[in-house]
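With one protein chain held back, the other chains of the complex are shown just where they sit.
Labels run A, B and C following the written order; every chain starts at residue 1.
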Amino acid sequence: MSDRIIFEDVSKFYGEILGVNRVNLCIPPGITSLVGPNGSGKTTLMNLMTGLVQPSRGHIEVLGYPTDDPENLFKFVGYSTQFDAFPKGLTGFQFIYSYLCLSGMPLQDAERTAWQAIERVNMVDAASRKVAAYSKGMRQRIRLAQALAHNPKVLVLDEPLNGLDPLARSEMIALFRASATEGSYVIISSHILHEVDVISDQVILLSNGYVVAEGQIQSVRNEIQEHPTQILIRCDRPRELAAKLFESEYTIEASIHNDGRGLLLKTRDADRFYLAMNQLALNGLQIESIAPADDDVLSVYEYLIGNEEVVR
Amino acid sequence: MAVYRRNYRPYSGTQTREWSRFLVLFRYSRRNLFRSKVQTGFFVLCFFYPIACLVMIYLAHSASFLAKLGVPSQLISIDSMFFFRYMSVQGVLSFLMTAFAGPGLISPDLANGALPLYFCRPFSRVEYVLGKSSVLGILLSQITLIPGLILFTIQASFAGASWTWNNLWIAGSLVVASLICISILSLLAMALSAWVKWRIVAGALLLAVMFFGAGFAQAINAVMHTDSGHFVDVAYLMAAIWIGLFRVEAENSITAFPALIALLVYCCICLWLLMRKVRAFEVIR
Amino acid sequence: MTQPGAPVSESRSSPTGVPSVPLIELNGLTVRFGNRDILRGLTASLRGRAIGLLGPNGAGKSTLINTLLGFYKPVGGSAKVFGQDIGTNLRNIRRLVGYMPENDAFVSKMNAVSFVRMMGELSGLPSRVALERAHEALFYVGLAEARYRQLGTYSLGMKQLAKLAQAIVHGPKLLILDEPTNGLDPSARQRMVRMVREIRDSREMRIVLCSHLLRDVEDTCDEVLILKGGQIAHYSDLDEERRSNKRFVELEIYGANGDFTAAIEKLGCECAVAANRMKMVLADGVETRDIFRIAAEQQVRIRRLNFRRDTLEDIFLKAMES
Partner (left out) sequence: MTRLWWTQIKAVIRLELKKTFFAKRGLWIYVVAALPVLLFIAYAVAMSHDQHQTAKIAQEGEKRLAYQDLVAIKSGMTKEEVTAILGKPPLIFHWNERRPIGPDSTVEIFHEDLHYSDGEGDLYLGLANGKVVSIHIHEGYNLGEDAVMFAVVQFFFLRLAIFFGCLGIFMNLFRGEVLDRSLHFYFLAPIRRDVLMAGKFLAGLLATCTIFVTSELLQSVAFLWHFSPQARDLYLYHNHGLEHAAVYVGVTILACVGYGAFFLVAGMLFRNPIIPAAAVLIWEGINPFLPALLKQFSVIYYLKSLCPVDIPVSPGTPGLFALLISNADPVSPPLAILGILVVALLALFVSSVQVRRMEINYTTE
């Protein structure tokens, strides 16, 4: 009886097409983000861990349960898919309600729980309208409600923020946070890296069906030795600063911004630079901003997966 | 020595005429149609009977040859009955052709939500329908109308002026008959495919409408001891009109005029369906 | 022959690039489905080169766009695009507009070239020109290699690009983008944003962009129109908004203890600390230099220091509260 989501070198092929290949994962509680280009196997991974597809090879265990046993699995797993379609002719409420009924819940409990779920994604006023008439964001939210409805321990969310407006985004993120701190497993796939940066405890980078990296962003970033840390400094006299910086041996490269008010520094030892920076700042340099340019998911993404063309 | 960056270029050149825009749709849809081998094969198949007719016409006018064969020359007589038979055979073929080619015209556009892309341009719904239906129109007239007229002219050239003069009305009936056939078939096909946005099912539905209509017509007649059941049978109605047009003796319990009215009603229903479905966005309340 | 040039020459006339005739003019525009009012008497005149259309779900963004394109008929009020009324000369407006819808839209049995070409011809290009421009457009959006493949086989991102290509093929004067970066992966998104910015700066096209990703709007647009519940909640010029409060400083510091904060507060700046992040308001007379001095004294490493600008997010949130 493990308390992890475990992939033991799992492969999935659709006919000849590669879904994911030789994946070994052990996902702990907290918010885990799946990041990767389209068709890199994020959705396949999620379908695998919810048993919507079965692996061609290898073995998957979700908190100790096999994935080919929906009756038990979905007692503690909730999955909000990317498929933007619903059973015909249902209202938002009926959608959640009937889902809960399917699990054999007594009707009045189901009704109560459904309303609770709908409140959590605040769709109450729209709940009695047909899903067909919903906007993209509303559909997205009602799907989330369906995944959340039975308070699952494992939440699998495929692009949950897609098509949500900024307010809803922050609400949802708060929601995920909350359930993560309660010790449940939230697995999210997203394309919006600056959000991933903020919300996720650990990331899994996928590319062409392979896991290229997993773990906390910082540690992943530090793993990548070949790329020195980049720091962006905006100040009034960047050339002077550059000249000074070049005196120290940990500076590898420094380039001046086109507007002449910025300096991009590549250094082998960030910490020593920061200390030195304090000194430099003292002698008459007007510093507007300092920011590490590449410690976020975006840069990790670009280093590992690369800014490959959309056309594959 | 120069460096050219490829970037966006505005356009302020000439524009094509407004009225000719629907022909664009016509061209492209037609090209798609004939991409399928089966389609092309079937299209060729549709010309076997006209060729046979051609041969018959030739034989009918080479009495000596017939004599050699020992066939009495009046066996083959090229008259309105001949053209009526031609029309009915080609009519069946063109129906099959419609069931095959028709649904593919509109339903993919609806299924893939392409309509907004058409209608955000200076291009109206009417033009859209016009363009799409013109594909079927031309296709079917290539099967029915054009070969028919060719046969008629050949026959005329063989038979001489007097025959031509006396039988000119046959040409007229040919035109009218095939126009009726074409319009009802293409409208039916398009309306159905716009209604169920799924190509294959639309095709099946077209067949169903025909056969179920025929069956139900018989049921009605059997139960009610009447003949008016045939009004739900499109094929029968068409036949009725043709019989009227070609002035042939064939047993048919409906006269041409009421049949024509019925067909017109069906056409209107189809058009209404079409116009309800062909929109940029369906407003869901 | 039509004259797509007319309103544009006006837009060129003014040196600032802001034309005399407003791009879009709404007065009292009202749209209703059944008994639900989707747009309630919008009144505005938009002049920007790239206008961001923001708002929560169901605020009526898409409805507004569809109404401008004449897909929905307003029950009240009127709207003008390039000074042409959507009621009376819709055809002229459509001649000047390129539209990229939100949901995916394509013709499955066609390859990209003939698809874009057909769309070009439908909006009036002569066949040869259309072919030429179709290729150009596809190159431009970056579907170069894939442009002979059938659209049915395209991935989501590629379909988006194809949609963009068909929207610009006929050289419109106004490009309407409904959620263009929706579902694109990071690299594709960056590319799309870059492209939109290029188009904007090329000054050949005005842009109306409707998106939920504030980051994208901020990167591409110079004006924002924020809708809420079918009404205009806010309309403003982004650059001006950004030129406000310069005194907020955000820090990310390592190796610090209570003393650092204490020292900062001794300077007379009130500050809020969360983990190793720190927000403060510089008291007047205090400069960043002072912060660095304290850092130097206490061997604190400042990983991040910047003046917080009034970002679009704040604007948006403000608009929502109002």
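Keep this in mind: a contact is a pair of C-beta atoms (placed from the backbone, for glycine too) under 8 Å apart; a residue touches a chain by one contact, two chains touch by 3 or more.
Please read all numbers here as calculations on a predicted model, not as lab measurements.
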**Report entry** Which of A:Leu102, A:Val124, A:Ala174 or A:Ala243 contacts the chain that the document leaves out
**Finding:** A:Leu102
Query raised in the report: Which residue, A:Thr32, A:Thr81 or A:Thr229, contacts the hidden chain when the whole complex is considered?
Result: A:Thr81
Query raised in the report: Given the contact definition stated above, which residue among B:Ile76, B:Val89, B:Ala111 or B:Ala235 touches the chain not shown here?
Result: B:Ala111
Report summary line: Of A:Leu63, A:Leu90 or A:Ile256, the residue that touches the missing chain is A:Leu90
Query raised in the report: List the subunit A residues touching the unshown chain?
Result: 14, 47, 50-54, 70-75, 78-79, 81, 83-90, 94, 98-99, 101-104, 106, 146
Report summary line: Against the hidden chain, subunit B presents residues 111, 196, 198, 200-201, 203-204, 208, 212, 214-216, 218-224
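Here is the rule we use: only the chains that are shown with their structure count from here on.
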Query raised in the report: How many Å are there between the centre of subunit A and the centre of subunit B, using C-alpha atoms for each centre?
Result: 56
Requested in this report: Give, as an integer number of Å, the spacing between the C-alpha centres of subunit C and subunit B.
Outcome: 49
**Report entry** Where subunit B touches two or more other chains, by residue
**Finding:** 285
Query - Shared interface positions of subunit C, touching two or more other chains - result: none
Report summary line: Touching subunit C in the complex, subunit B uses residues 6-16, 21, 24-25, 28, 31-32, 35, 104, 108-109, 111-123, 279-281, 283, 285
Report summary line: Seen from subunit A, its contact residues with subunit C in the complex are 35-40, 126, 135-138, 141, 159, 162-169, 191-194, 270-271, 274-275, 277-279, 281-282, 285-292, 298, 301, 307-312
Report summary line: Contacts from subunit C onto subunit B in the complex sit at residues 1-2, 4-5, 33-34, 36, 66, 69, 71-72, 91-92, 94-95, 97, 99, 101, 103-110, 114, 118-119, 121-126, 129, 133, 136, 139-140, 163, 166, 168, 170-171, 198-199, 202, 204-205
